[in-house]
Structure formats: structure tokens, C-alpha cells
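Heads up, the thing below is written out as C-alpha cells.
Excluded from the complex is one protein chain; the other protein chains are retained at their positions.
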Amino acid sequence: MSTADPPLILVVFDLVGIFVFAISGALVAVRRHFDLFGVLVMAGTTGLGGGFLRDVLIDATPPAALMDWRYLVVPVLAGLLTFAFHPTVGRLERQVDVFDAFGLSLFCVTGALKAVEFGLGPIPAALMGMVTGIGGGMVRDLLASRPPVVFSGNLYATPALLGAAVAVGLDATVLPLGVVVLTAAGACLVLRLLAMVLDWRAPLPSGPANV
Amino acid sequence: MSTADPPLILVVFDLVGIFVFAISGALVAVRRHFDLFGVLVMAGTTGLGGGFLRDVLIDATPPAALMDWRYLVVPVLAGLLTFAFHPTVGRLERQVDVFDAFGLSLFCVTGALKAVEFGLGPIPAALMGMVTGIGGGMVRDLLASRPPVVFSGNLYATPALLGAAVAVGLDATVLPLGVVVLTAAGACLVLRLLAMVLDWRAPLPSGPANV
Partner (left out) sequence: MSTADPPLILVVFDLVGIFVFAISGALVAVRRHFDLFGVLVMAGTTGLGGGFLRDVLIDATPPAALMDWRYLVVPVLAGLLTFAFHPTVGRLERQVDVFDAFGLSLFCVTGALKAVEFGLGPIPAALMGMVTGIGGGMVRDLLASRPPVVFSGNLYATPALLGAAVAVGLDATVLPLGVVVLTAAGACLVLRLLAMVLDWRAPLPSGPANV
């Protein structure tokens, strides 16, 4: 439990990120023909899983999402909307990906700053920011019995690590929190969008992988 | 670690639930041709996984199962029995399912009450009760590389959530603990058995899921 309420701007950003990630989890659930309950759980774990992982690792339990009802309502809403309107939501894949980039940018920054607040050094804090950004999607893929999409060559984790690192670096300066958050999230967002537009890929192992 | 020993009735109910869940995990392990060790681990994680998840999230670590040898002996016994007599146990599938309904009813109630004891609000506590009930089976399915059975349309999580919610609601009254536990577990059990007998299903997404 945090000693003080986090700033409102971080809460709002967090909730928006959770909503977007929850939709991505719910869409995967619909495509796997999971039932309504499965869609809601996939929405919840995808939206909240990254933060849960971070909070358990940095000893910030119980996670904020279990102490604040807003964090639970958001993924339920996202899950119900996706369940009801999944053909429409599914056709908006490209738009969902763009919102997902926003979610990633917000999560990596809020996650990194929370890790700093709980006493982690700069490098582990940046890592925890990245984990916050990519963890929910990894739990989603585990529950859907598929390899993590984040390992498939899309430039996805790198922007999250960049945003988290910028956040940790600027947080050590005298800059106001708003500037820190917007600059760091902006760095992640720009790199992620550029990667989507220009189809930048992460390097793959070269040569045959002898098994 | 809890500040006080939990009431004996909750411990007995917990152990019975762990035994039944452990059998379900061990049966899946036998069917995947896991070795003896795998059968024991699957018994342990299925029997104890839901409680571990809850304890890690509500900051009740180390989990009771690591501080009390009875919690470890029970899944080992269930695993050994299943390993030795799996053709018989496997034929008793219907009976195992009924016992599983009892296990679910006990876990959702004890899980929710423990979450209340550790300071969670009513809605998160009810959720934690449900997680205690369904978490072990989800870990079992992850380790068996299959999608969670609880997402497949059986009415399974809903009874757990009902029982947990009733437990949280009645716990706030002056009713004695025994009445609270039996009423809440009974509500879960009746709904689960009705769902099994009448083949009630959770709603599935309608229409084609465009991929």
C-alpha cells in the first residue's frame, strides 16, 4: 500500500492504459472462444497483470488495483464492451494497436516511477517499468497457450524500456512530474509508432537453430 | 503469517479442498504422462496454487501452506494415491467433479474471509475468494499447456464468486462464523451442482470471431 495517494495524472493515465490493454486481452479471449467469464478474466489479467507482477516484485502488495475499485471497474467495462461488440472491435485492430501504444507508453512510465518510489535503483526500476508495460500481454499469451507476442520480432519492449529509462533519468532532476511523465511517455510512444509505421523489427537469431 | 491461528473449522475445510483439487491436478498429470515427480508437483500446485496466488497478492506471505506441514502432506498423499490408482480414480470422474464442487465451495469462502482479515474491501475480497477457488486449476492448466478449463463455458467461476460474495456480506453481520461459512459455501455448492445437473453454461461470444 502506498504511503500517499499517487498524483491524479498518474491514476488517469493508468486507467486509460488498463482499458486499452484489457480490450486486447478480451479480443484474444473472444477469438479463443472463451466464455463471458473467460473474456472478463482475460481483460482483467491483461489490463492489470503487468502492474500486479511489478507490485509483487517490488513489495508493493496488496496491489493498488485491489485497494481501489476504479482499477477493477475499468477492465470489466472493457471486457463487457468487447464481448458485446467484438466484430466491431476486432475490425478496429489497427486503431486498437495505436491505443495499445498509448497504453504501453503510460504503463512503462508509471511503473518505473513507482519502482523508484519503492526504493529500487535506476536500472531495476527501468526494468520494472518495462515489465509493467509488457507483463499484462505476456500473461494474456500464457493463458491463451501461445508464445508471447512480444518475443515475435515487433519492436515493442524496446520502446517500453526507453520510456522507462527516460522516466527514471528525468525523475532524478528538478523537472516537475508532469514534464517527466509526458517526455518519457512521448519517447516511448514515438519510437513505438515509428516502429509500426516503418515496420522496424527486432533482430532475429541468424542461421539455422539446430535442435 | 497470520497474527492468530485460524479457526479449526476453516483449516479442516481447507485441507479437504486441497485434497480434492490435488487429485484433479494429479489426474491431468497422469494423462499427460508426466513422471511421479510431475504428478506430485501438479497435485501440489493445483491444491495450493489458488491460496498461494491469494496470499502473494494480499501480502500474507509466507503462505500458510509453507508454515504448516499439514498443508504439504495432503497434496503429496493425493498425488501418490492418484499415481498408484489412477485407472480407478479416473473412472470416478463424476464423483471427483462432485468433490471438486465441495472444494470450490470451501476455497472461495475461506479465501474471501482471509482477504477481509488482511484489510481488503468487500469487492476485492470477494474477487480474491474466487481467485482462491479457481487459481489452482488455472495453474494446473498452464503447466499442462492447455487453455484454462474454467474459461470453457462451464458455470464454475460464477458459483465461486457467489459464495465469496455471500461470505463477505454475512461476515459484516453479527452472525457466528460457522453460520457464515456454511451459508456461503452452501450457496456456491448448490449453484455449482445445479449447473452440473442442468448443464447450465456461461454465455459464449456470439457470431464469428474475425481473426
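As written, the chains take the letters A and B, and residue 1 is the first residue of each chain.
We take it that a residue touches a chain if its C-beta (ideal position, glycine included) is under 8 Å from a C-beta of that chain, and two chains touch if they have at least 3 such contacts.
All of these numbers come straight from a predicted model, not from anything done at the bench.
A.B. asks: Which residue among A:V89, A:L120, A:V181 or A:A195 touches the omitted chain?
C.D. replies: Only one listed residue reaches the unshown chain, and that is A:L120.
A.B. asks: Tell me which of A:L80, A:L142 or A:M196 is the one touching the absent chain.
C.D. replies: Only one listed residue reaches the unshown chain, and that is A:L142.
A.B. asks: With the missing chain put back, one of B:P63, B:P122, B:G169 or B:G186 would touch it. Which one?
C.D. replies: With B:P63, B:P122, B:G169 or B:G186 as choices, the missing chain is touched by B:P63.
A.B. asks: Please identify, in ascending order, the residues of subunit B that touch the omitted chain?
C.D. replies: Residues of subunit B in touch with the missing chain: 29-39, 41-42, 52, 56, 61-63, 66-67, 69, 72, 83, 86-87, 90-91, 142-145.
A.B. asks: Contacts of subunit A with the missing chain: which residues?
C.D. replies: Per the touch rule, subunit A residues meeting the hidden chain are 56-59, 118-121, 123-124, 127-128, 138, 142, 145-148, 150-153, 157-158, 201-205, 207-211.
Quick note on the criterion: only the chains that are shown with their structure count from here on.
A.B. asks: How many angstrom lie between the CA centroids of subunit A and subunit B, rounded to a whole number?
C.D. replies: 29
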